[in-house]
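The other protein chains are all here in position, but one chain of the complex has been omitted.
Up next, subunit A:
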Amino acid sequence: MPEAVEEYPELLAEQLKEMILIREFETQVSSLFEANELPGFVHLYIGQEAVGVGACSAIDDEDYITSTHRGHGHAIAKGLDPDRMMAELFGKETGYCGGKSGSMHIADVDKGMLGANGIVGAGPTLAVGAGLSIRQRQSDAVCLSFFGEGAMAEGSVHEAMNLAGVLDLPVVFICENNQYGEMTPAANQHHVDGFATRGETYGMPTEMVDGMVVQDVYEATAEAVERARSGDGPSLLVCETYRYHGHYEGDPTRYRTDEELEQWQARDPIESLETTLLDAGTVDEDNVEAMREGATDRIDEAVEFARESTFPAEETAFEGVYTEEL
């Protein structure tokens, strides 16, 4: 941690700013959902910001990510526009997918965001495909694939890890162990401790990462990305983290204790980075205050944009199913 502050203080300040923005987005989404302004259901990323931000700050615009049903944080970290994200959550025509996707499927392929995903375990196989096309195009891009520890039980994830290894593809598998898959603790869903062995089984460099510490995620990802870019194939990072909210908004979270939540919150990724940067003098209180206000203003703007946008015209429901011309 101290070395990071000396080596790349500006990046850390950027990461802090981005984590604050994601938390503000999610916090406002939570209130909007409670106020019945959002259709459907939403799964929030609050508590896990260090993973999305740490990992995505180790890649560039031309790189790809695949995401999960809990994808808002990944999307913002990949550089998607909060206005269009919020509009999508409202089901408005100005949303990323014209109101067709909602929270669970936000995508911007041009920006390398290959979609949040409502199917658990679907991202890793898509990432293998991105790896294949990267190689065909002789690009040196990489694909980060975010998935939950719950998804580790899906066959598709194992097939993806094995195939990526067999073909030496530039994919970084990033398992976010937020301790629960829906209502069930990870320990009841997996017959292994931690998940390091899962990567080792498929013969790839594997690292256990503190997912509450953005520097750790960033450094581990940067190393894995470097390997991938130089043709050394896939890696697995297992980031230990926690979701502060329930599985979905409205989840009464009967399956966990307040003490457990508080223990994780005591290591909050935003607060701890903030303290580190304040102590090091990288930022001062005013800077942090400005970041918070900036985030609030930015997300207020996004909400305003979303509210003022119109709903899509009914006929658009039948458009975009196929390409127009054969």
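The rule is short, and it goes like this: a contact is a pair of C-beta atoms (placed from the backbone, for glycine too) under 8 Å apart; a residue touches a chain by one contact, two chains touch by 3 or more; residues count from 1.
Here is the rule we use: contacts and distances are computed from a predicted model.
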| item | value |
| --- | --- |
| Chain not displayed: protein name in its UniProt record ("Alpha-ketoacid dehydrogenase subunit beta", "TrkH family potassium uptake protein", "Na(+) H(+) antiporter subunit G" or "Ferredoxin") | "Alpha-ketoacid dehydrogenase subunit beta" |
| From A:28, A:101 or A:145, residue that would touch the chain that is not displayed | A:101 |
| Sole contact to the chain not displayed, among A:121, A:234 or A:269 | A:121 |
| Missing-partner contacts on subunit A, residue numbers | 39-41, 88, 91-92, 95, 97-102, 104-105, 117-121, 150-151, 153-156, 181-184, 188-190, 255, 311-312, 314-318, 321 |
